[in-house]
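Shown here: the complex without one of its protein chains, the others still in place.
Order of writing sets the labels: A and B. Residues in every chain begin at 1.
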Amino acid sequence: MKITKEIIENTAHLARLELEPHEVDLYTQRIDSILQYMDSLNKLNTDGIEPTSHAVPVECVLRDDRAKRSFSVDDSLNNAPGRIGSFFQVPPVIEVEE
Amino acid sequence: MENILDMTITELKGLLRKKEISSVELTAFYLERIKKYDGEILSYLRTTEDYALDMARQADTKIAQGEDAPLLGIPFGMKDILCTKGIETTCASKILKGFIPPYNATVIEKLNQAGYVHLGRLNMDEFAMGSSTENSAFQTTKNPWDVSRIPGGSSGGSAAAVAAGLCVASLGTDTGGSIRQPASLCGVVGMKPTYGRVSRFGLIAFASSLDQIGPLSRNVSDCATILNVIAGYDPLDSTAIPQKTPDYAASLGQDIKGLRIGIPREYSIEGIEPDVKKAMAESISLFEKQGATAVDITLPHTEYAVATYYIICTAEASSNLARYDGVKYGFRQTGKDIIDMYKKTRLKGFGKEVKQRIILGTYVLSSGYYDAYYGKASKVRTLIRRDFDEAFKKCDIVVTPVSPTTAFKTGERTEDPLTMYLSDIFTIPVNLAGLPGLSIPCGFDAGGLPIGLQIIGQPLDEARMLQAAYVFETERKVKKIPDKYSAKT
Partner (left out) sequence: MRTRCIVDYGDYESVMGLEVHAHLLTDSKIFCGCSTAFGAEPNSHTCPTCMGLPGALPVLNKKVVDFAIKVGLALHCGISNKSIFARKNYFYPDLPKGYQISQYEEPICTDGYLNIYTDGEKKRIRVNRVHMEEDAGKLVHENTIENSAYSMVDYNRSSTPLLEIVSEPDIATPEEAVTYLKMLRDILLYLEICDGNMEEGSFRCDANISVRKKGSDVLGTRTEMKNLNSFRHVEKSLDYEIERQITLIKKGGQVIQETRFFNADEGVTYSMRGKEEAHDYRYFPEPDLLPIIVDDKWIEEVRKTLPELPMEKMERFMDEYSLPKYDVEILASDKELAHYFEETIKLFPEPKTVSNWIMTELLRELKDGNVSPKDSLLPPAHLAELLTLMKDGTISIKIAKEIFPEIYKTGIAPKKLVEEKGLLQISDESTIMKTINEVIARSPKELADFRAGKEKLLGFFVGQVMKETKGQANPKLLNELLLKRLKGE
């Protein structure tokens, strides 16, 4: 499928990326050619093949339900770009219609 | 301090123990060299001079008290991707500028326990995405063998610093070749252990199912010494393998008589430089002279590895990098509402390659395309793994070039991402299969640029790879530091 500017813009929105107009053009062209290359995988028949998510097959190790010491509030907020008291501060979550 | 750059960690520790040198002196020696040479190479993003000297003083105190630890007093450079408590850790990204981790990565804890000295933060491609270190948001590192060329990437700073003698050794991370390729291009030893051998806790994730931490050093012995320290199970990483690790350093020195070396047919691709081919052939005959046998093997799905890799790694990256949103840490660009803030922060905070990969990864996971891309790639990954399973029935290790070419010129491939991606064809399958891989210098091309040989091992069989590499290194003495930087300071 041909990658269009609209696809790039929609995908960038999903990824919460604003793009400059010249970036939209650049990524449209580049991602189109990369995806064409990736389409080469379709030459392979993979029916009945199990997908691999982890290369080394071991099972999940579990931990016991024991509470341990957490960060101090300052440790957790030290890097915050916005802070109010013990909270992280962010711009309003209500969407502004465009 | 004439030959101090050529010494192994074991030898340096001997000097320290005998008080012929102190850790503070050794640390000052490297800090001095960084001041002198790194203005040109740009391998360090930041040095942590006071922190380093403080650690060195503590090491000296311990040495004076007769204490010992595997890396006591040894100065390291650190790829800026490993969270280090109280030390700015940026992943060479503007979006993490100023981020001070309130915790240590497990490998940092282990290095602390082992008594290392932290010299500073090494440059890399932003979020480890790249093969040339040109994608750093802050500076472009140069190859010490030719400063007009790239050092490789993403652990380009780690490789260049070791090659120029700006640290004893360093840690890097490898997702598709990011330790082995720069090690190869800079002429040093670099190892990516088996996936799960070294804890990823505190490693800032690029692609979680592929990332692995490993050492870069000027000799095989140091590689084994460092692996001894960082390898092992960690209850904080669910993907860490719950198995005891052998003593890698102690196993060095065994011969390789009867070792079966697999030579994959499919790796004789077009585009391999003649000098690289020649070095490969010489290397194989060297192994044979030492009693190993070369075996023809086939890895039939090799041609699909790059496409598979870029689908999986970008998909995982698109998710792993979602946390950089201006809320909890790092850079924030203000916006009129939360979505506006997210978008502007990520527009300004991420570089070009990172954004491209986030979009690509978001696309291959998105509704309607998952099966065609991510689903398909996960299945092809199984086929690539099986290729190696089959091959290892016939051989003990696999030997290949690390990279089809030696270091290219800075700027040469930045506008052509696909060519850049394709140059990782020999290293990528190893990550997809979760195998250990090691790069060892095996010679130089006509222009004097280093060539690296890749040794691929079976899962958790790092010891055998290190033994083979040690034999190789002993037989084939290769210059490790360019003359320009090997002068006495």
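Points worth noting:
Methods note: a residue touches a chain if its C-beta (ideal position, glycine included) is under 8 Å from a C-beta of that chain, and two chains touch if they have at least 3 such contacts.
Computed from a predicted model, the values in this text were never measured in an experiment.
Touch with the chain that is not drawn comes from one residue among B:Gly202, B:Gly232 or B:Pro429, which is B:Gly202. Of the candidate positions B:Asn123, B:Ser158, B:Thr225 or B:Thr362, contact with the unshown chain belongs to B:Thr362.
Contact with the chain that does not appear here is found for just one residue of B:Ala322, B:Leu347, B:Ala372 or B:Val478, B:Ala322. When the full complex is taken into account, the listed residue touching the unshown chain is B:Ser238, out of B:Thr10, B:Asn112, B:Ser238 or B:Thr405. On the side of subunit B, the interface with the absent chain consists of residues 82-83, 89, 91, 96, 99, 101-103, 105, 200-205, 207-209, 235-239, 315-316, 318-319, 321-323, 325, 327-329, 338-339, 342, 362, 365-367, 370, 374, 378, using the contact rule stated above. By the touch rule set out above, subunit A reaches the unshown chain at residues 14, 16, 51, 53-54, 58-68, 70-73, 76-77, 82, 84-95, 97-98.
Rule of thumb we're sticking to: only the chains that are shown with their structure count from here on.
If you average the Cα atoms of subunit A and of subunit B, the two centres end up 24 Å apart. In the complex of the two chains, the subunit B residues touching subunit A come out as 98-100, 102, 194-196, 209, 235, 238-242, 301, 303-304, 306-308, 310-311, 318, 322, 325-332, 334-344, 346-347, 350, 352, 355-356, 358-360, 362-364, 366, 372-373, 375-383, 385, 417-418, 421, 431-435, 459. Against subunit B, in their complex, subunit A makes its touches with residues 7-8, 11-20, 23, 26-27, 30-31, 33-35, 37-38, 40-42, 44, 46, 49-56, 58, 60-61, 63, 71, 75-76, 78-82, 88, 90-96.
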